[in-house]
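Quick one: the structure is below, and I'll ask about it shortly.
Every protein chain except one is present and positioned as in the full complex.
Showing chain A:
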Amino acid sequence: MRALRHKLIWAALVASLLLAATQLWSLYRIHRENALIAEWVAWAGQSAAHQAGKGGDGLPEVSPSYGNSPQARLARAIYLRNKRRYAEALDILSLVVGQGDSRLQAQSRYSLGNLYLSQARDEVEAGRINQAMPLLTLAKQAYRQALTLDSGFWDAKYNLELAMKLLPEFDRISPTEPDDDAAKPSQLWTTVPGFPRGLP
């Protein structure tokens, strides 16, 4: 009995040391991921500032190997979106969406909405309205999903309203009452398809 107890004490000691060692390894990995997240967030801020100053030219060409956590991937996607590398950002976001807790899922869907909205704004600026419309629809869908997960997400509310102003939804909200908002064409979208561009 004494021998068994002695062996159990040794086993418990080994288990405790293993627990401490694995947790220490996890802490190291978290620290490494957090450092990576902070780095990409800083780069995203720099590239945004650079865009503001130089009109999007001369962005720093850095492509570090990204971490595996959803937060790190989201940070990299934000960095890429700020660099207007939309396809790469979309690839990463598609990996992140649906991962993590509800807060992170709301954030990733909001970032997806921002990605589509940014692309749509670029298309509008280039005069390609037809390409912008499905992007705006996707942006609205992503913002709605973000708000379903977190109804107090103010930035998502703001950008969803912006997207809905850019591409209003035309059906009436009540069969008896005419929808005056829907009837009004958007101030920006004077050439939205659906309105006649001219008659012979």
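By definition in this document, contacts are C-beta pairs under 8 Å (C-beta built on N, C-alpha and C of every residue); 3 or more make two chains touch, one makes a residue touch a chain; residues count from 1.
Criterion: contacts and distances are computed from a predicted model.
Missing chain, UniProt name from the options "Methionine import ATP-binding protein MetN", "Nonribosomal peptide synthetase MxaA", "ABC transporter permease subunit" or "Threonine/Serine exporter ThrE domain-containing protein": "Nonribosomal peptide synthetase MxaA".
Contacts to the hidden chain, counted on chain A, fall at residues 2-3, 5-6, 9-10, 12-13, 16-24, 26-27, 30-31, 33-34, 37-38, 41, 44, 48, 51-52, 55, 69-72, 74-75, 78, 81-82, 104, 107, 110-111, 114, 117-118, 121, 125, 144, 147-148, 151, 153-162, 164-166, 168-169, 171, 173-174, 181, 184, 187-188.
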